[in-house]
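For this depiction, one protein chain was excluded, whereas all remaining protein chains were kept in their positions.
Note that the chains are named A, B and C in the order they appear, and that numbering of residues resets to 1 at the start of each chain.
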Amino acid sequence: MAPKILARNDKLRLLKQMLQIRAFEDKVFELLARDLLKGASHAYVGEEAIAVGACAAIGLEDYITSTHRGHGHCLARGADLKLMMAELCGKATGYCRGRGGSMHIADVKAGNLGATGIVGSNIPVATGAGLALQMKKKKSVCLCFFGDGAANTGAFHESLNLAGLWKLPVVYICENNLYGMSVSVERALAVKNVADRASAYNMPGKIVDGMKVLEVYEAVSEAVERARRGEGPTLLECKAYRFRGHSRGDSRKYRTREEEEHWRARDPIEQFKKHLLEEGALTEEEFSALEKEVGEETSAAERFALQESPDPSPDDLYDDVYVDYEQGNTRLRRKS
Amino acid sequence: MAPKILARNDKLRLLKQMLQIRAFEDKVFELLARDLLKGASHAYVGEEAIAVGACAAIGLEDYITSTHRGHGHCLARGADLKLMMAELCGKATGYCRGRGGSMHIADVKAGNLGATGIVGSNIPVATGAGLALQMKKKKSVCLCFFGDGAANTGAFHESLNLAGLWKLPVVYICENNLYGMSVSVERALAVKNVADRASAYNMPGKIVDGMKVLEVYEAVSEAVERARRGEGPTLLECKAYRFRGHSRGDSRKYRTREEEEHWRARDPIEQFKKHLLEEGALTEEEFSALEKEVGEETSAAERFALQESPDPSPDDLYDDVYVDYEQGNTRLRRKS
Amino acid sequence: MPEIFYWEAIRDALREEMLRDERVFVMGEDVAIYGGAYGATRGLYEEFGEERVKDTPISEAAIIGAAAGAAMCGLRPVAEIMYIDFITLGMDQLVNIVAKNRYMFGGKTTVPMVIRTQGGAGRGIAAHHSQSLETWFVHLPGVLIATPATPYDAKGLLKTAIRDDNPVLFIEHKMLYRTTGEVPEGDYALPLGQAKVTRPGSDVTVVSYSRMANRSLEAAEVVAAEGIDAEVIDLRSLRPLDIESVLESVKKTGHLVLVSEGYKNANALCEVAFRVNEFGFDYLDGPMLRVCAADVPVPMSPVLEEAAVPSVESIAGGIRQALAD
Partner (left out) sequence: MPEIFYWEAIRDALREEMLRDERVFVMGEDVAIYGGAYGATRGLYEEFGEERVKDTPISEAAIIGAAAGAAMCGLRPVAEIMYIDFITLGMDQLVNIVAKNRYMFGGKTTVPMVIRTQGGAGRGIAAHHSQSLETWFVHLPGVLIATPATPYDAKGLLKTAIRDDNPVLFIEHKMLYRTTGEVPEGDYALPLGQAKVTRPGSDVTVVSYSRMANRSLEAAEVVAAEGIDAEVIDLRSLRPLDIESVLESVKKTGHLVLVSEGYKNANALCEVAFRVNEFGFDYLDGPMLRVCAADVPVPMSPVLEEAAVPSVESIAGGIRQALAD
């Protein structure tokens, strides 16, 4: 079954999401620089096509799991910019009431099982989500995002083996941005491509141009359909590049400026914009209007986070470690 | 480079080792039944050709790592039956002074880095041994034994990736006896063969008839030579069968008696004996003499362990947790 | 009341909960056809089929992590880790996902799952199959911990664990599976966090859990013959911890002996001691005393193994010493 052909509106939605991710992260880095935002933030800039293309292929009943580089997944899954920004700023109004920050945004009810600070650690979780969907006899799937570095973790291996064995409805989407922090794929992965490992788990593996949102969309759609048909998981490797350093303070001495230029010339937003202009689905004016709209949304998110949102109260520190129990000073008790 | 052709004497040595393993374990199970030996013992019977064939391919400067099913590796690596039996009986004279028992025999100085009770957990250790050999610019190798079940652990994946990446001199020898405890390979491994995974780590993978000691010897010799040449690791999968249950008390309801019969008809000792008889390297009389010799050695080992060896003293309980420190009642102190 | 085995109590709890709630399922190594390394899932595969009783590959991290994912998506997995020694392989999933997701995600998700595992020495199977590692998880917010010592407690606490919306680490003891005890027929659930005074006494309080709770009781009988009247408390769960019951007892006795099969150094029961120091400082007539496993990897040799963990005699010795100090 071929993926659904995207209507013009859908395509413009994808473009907008990509712009949102970029604008959001530009803002995040501005706030980091101004010390208005604390913590570590890993930028997705350059990789927008992956999350956006992939999430366009699923519906409300499906799930995703995210990574430490999760803003893109979140936004593409339909997150509210305001609640996201509030979360990054550690505010009570954020997705996780300020407890998670950039690396731990989740919105389980909306199908986002969460980001994680431990590389590879959501791969088993996604696999378990797939198991639940299979056991409940749902036609739903889980998209599992992870990096090239994560493909060398034990969790990757154990999970993909289980999914291949049990034919779980999970699409494993490796975002190969050529580096795990400072270590290049050639210096970390014994094989050339992560997708080369698919055969070790009895699932199809495919390399996708991760700088092209429609290619990602199509590949993920196909894998999703396969999973919905009960034929099991797929391993997709989206080749891409992170334009920024691994995190703030990374001097990027492990890669050349030439390499960066080469990839910047393949900017996924620019490519998609060009494509849409060429097929007549977009005009320059419409693009500018979109950019403006996104800029305003981002500013509104900033305002919401920094001006309209309270910090969490230290009094709430102990809330919600457990369901139905409360931590007193001497004893954890079941609430009555 | 082809493996060294084995002289008649060498072949008889291999035969003897296989007989030793079998006799030793028959004795172990007898002692277990008579309650003279405590703990868990995992029998290698049926798989003797693997350890014996593999260890014949290495020399004194090389290493092995073993598993929970380690008696065969130990004996093939040249262990003293007496010290082994004493160890299984928890005696002070055993390889590990009675602290390790069946699952933790080691003789590091003689090149056996030890058995382990945690499935898969010696795969990283073997990989580190390979690293040490490489860094010391030795031409030595490490043979890493593990089961089919271990091929689904995270440790397997992380280790083989590292070894493939760094071209470490390690030969990974999977003893595929069709089951991990009660779970058949088909119900645990997403692919048909463990060797199919070699390509995921950029190393050669090969399936070997694990019931034929000379085939194992040849395949391991080739992999060892490759490693000595600095060309990196190999993954060998030796297909075999454990004739006994996983451990005592296993009713083997996960497999059929027909399947057992089928494999018993391929007994590695019988096959090798037949081969040697046919090529005129052995007579029935010589075989009987060998069996008798091995029987006597085993009895001597039993005697040594049960009659000539003291239990460890509870006073030594705290010895050797640390080098150069002693544990007093209140404080761990550096010995002066 | 019928007497049944500890393993049967666990099996019955699983079975009844699976009948009650179709979201409950069992997964782990050798839990289906084999029925579990210690037989605690025997018969479930035959009754419920592989849909709900799942043998897994040897992949502890994936077992725990997949259970977590399934739990977040509405199921109620009971995952088995065959030996607590192997939980180290799924430690990241347990510590960083299972225990933290709810809080870290702002209280907006639940991870209702049980990890059944077992620990303890006694079978001569050495350092990789004999540890008692519960202390680590007492030092980890986010999971509840049950440590039943009897068939009755095992069944009642496991039912509660399965019904609880929090992740529960359910730690059995390998030497208890073949012990028997009275268990009422039919459904009952026991609350987590309620210690049980298994022997009332007035001279000294002995606090323990799991197999050592039974040994402590035996030791109390030994010293009873010498005129020492020990009160024995089985904590039954390590989180929640019923410190009130301990305080109440120490208030009466003035002496406290802690007994655990975990390594001595920084043993979880030091927490009990600390709280007694905090909230019952004036109750104490002498130093608190502990009888724990030696700080060594559990040795295989039966002679050494016996010396490495608390025995009835060493517990009795501890009780005597507490009163002598």
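Criterion: contacts are C-beta pairs under 8 Å (C-beta built on N, C-alpha and C of every residue); 3 or more make two chains touch, one makes a residue touch a chain.
It should be emphasised that the depicted structure is a prediction, and the values quoted were computed from it without experimental measurement.
Contact with the chain that does not appear here is found for just one residue of B:H104, B:R187 or B:R244, B:H104. Touch with the chain that is not drawn comes from one residue among B:Y95, B:F146 or B:F304, which is B:Y95. Considering the whole complex, the residue from C:I4, C:V232, C:A268 or C:L323 that touches the absent chain is C:A268.
For the chain left out of this panel, the touching residue among A:A106, A:A150 or A:A240 is A:A150. Touch with the hidden chain on the side of chain C covers residues 85-86, 88-89, 91-92, 94-96, 99-100, 103-104, 126-128, 135-136, 138-142, 239, 262-263, 265-268, 270-271, 273-274, 277-279, 281, 284, 286-290, 295-297, 299, 325. On the side of chain B, the interface with the absent chain consists of residues 63, 65, 94-100, 104, 106-109, 113-114, 116-118, 121-133, 135-136, 142, 154-155, 158-159, 161-162, 165, 319-325, 330-334, using the contact rule stated above. Summarising the interface, chain A meets the missing chain with residues 38-40, 90-91, 98-104, 116-120, 149-150, 152-155, 180-183, 187-189, 250, 253-254, 311-314, 316-318, 321, 327.
Methods note: only the chains that are shown with their structure count from here on.
Of all chains displayed, C has the C-alpha centre closest to the centre of the whole protein C-alpha set. With centres taken as mean Cα positions, chain C sits 39 Å from chain A. Centre-to-centre spacing of chain A and chain B amounts to 45 Å, using the average Cα coordinate of each chain.
Counting only residues that touch two or more partner chains, chain B has 152-155, 187-189.
Touching of two or more other chains is recorded for residues 56-57, 59, 61 of chain C.
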